[in-house]
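Every protein chain of the complex appears in place save one, which is left out.
Right, chain A next:
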């Protein structure tokens, strides 16, 4: 599998036990060039105590593994470090580790968490497992080679216990969660993650009886969104900027009226703006042949940013079925891209210098940087290029 272009799309979200401020599950992710490591730890109990146990476990493990420590050594360190619970006289946290190298060799290491769900071509698969012992712990290791579009889901037991004794006699159960995951035809790890947790939350009737955490990983084909926003400061650079932009691979998006006009002029392709508003607050979009989406700039971007921030504050699945510029942009970014490249020009728009123009909109680059921050939280690879 070496050399095959792929992107390890990872997402993790948690539901806190009802009434708890802290989550007793903790996820750590390290994404390097050569290796991706994820640790999900579920601390004993709930609240502060569980949170401390899970944080210690996940942080120690990810740090040791990242620096090349041996697996057994890592597990022993956990056993010898965790504080002992006064009530239960044990120091305990379950864990699942997912370790993927750049040739897509995957290793899953599991201790007392629900077994990982591995989905290939819409079917659950169960590669062979081997057991290693560390002290009194039986730790299961699965090693196999991943293929494009394979999906691995790790979860804490709060997920498979969802609805126990309330909506369901035995909770959601591993097999049911497994077939639910296998049935979903979703390419974005984040979308799948949110769908699972939202379902989980419904089964708990909005009052989770335990912390529930889901980590989803999907091997995706890299999908790039190229976003041109704002023309260069020097008119002389228009031609080369547009040429470079058009030569990039991936979907092309233009966010900005002036940039769109320049692109239309340089490519000699007609720009047709819509006159009908889908939402009175959102400027209409436009069409240019060969460009996937053309929107107004700063207002659309600002509204997209606000929406991204609110999406990142919760773990519900966002629905993008409206057809306005903001929704279309978000759908492209969140669901259809793994990489987002912004092409930013430094030209100053005279209108934005008008004292009447809202101050927080006057510096577009600040909005782009904030969008970058939110997209990175969603596991996207974001880059900003200056066209001058």
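Just so we're on the same page, a residue touches a chain if its C-beta (ideal position, glycine included) is under 8 Å from a C-beta of that chain, and two chains touch if they have at least 3 such contacts; residues count from 1.
Criterion: contacts and distances are computed from a predicted model.
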Name of the absent chain as recorded in UniProt (options "Molybdopterin cofactor-binding domain-containing protein", "Transport permease protein", "NAD(P)H-dependent oxidoreductase subunit E" or "Zinc ribbon domain-containing protein"): "NAD(P)H-dependent oxidoreductase subunit E"
Contacting the left-out chain in the complete assembly, out of A:299, A:368 or A:382: A:299
Residue among A:271, A:315, A:332 or A:368 touching the omitted chain: A:271
In chain A, positions touching the absent partner: 257-258, 260-261, 271, 273-275, 277, 280, 283-284, 286, 296-299, 349-352, 354, 357-358, 361
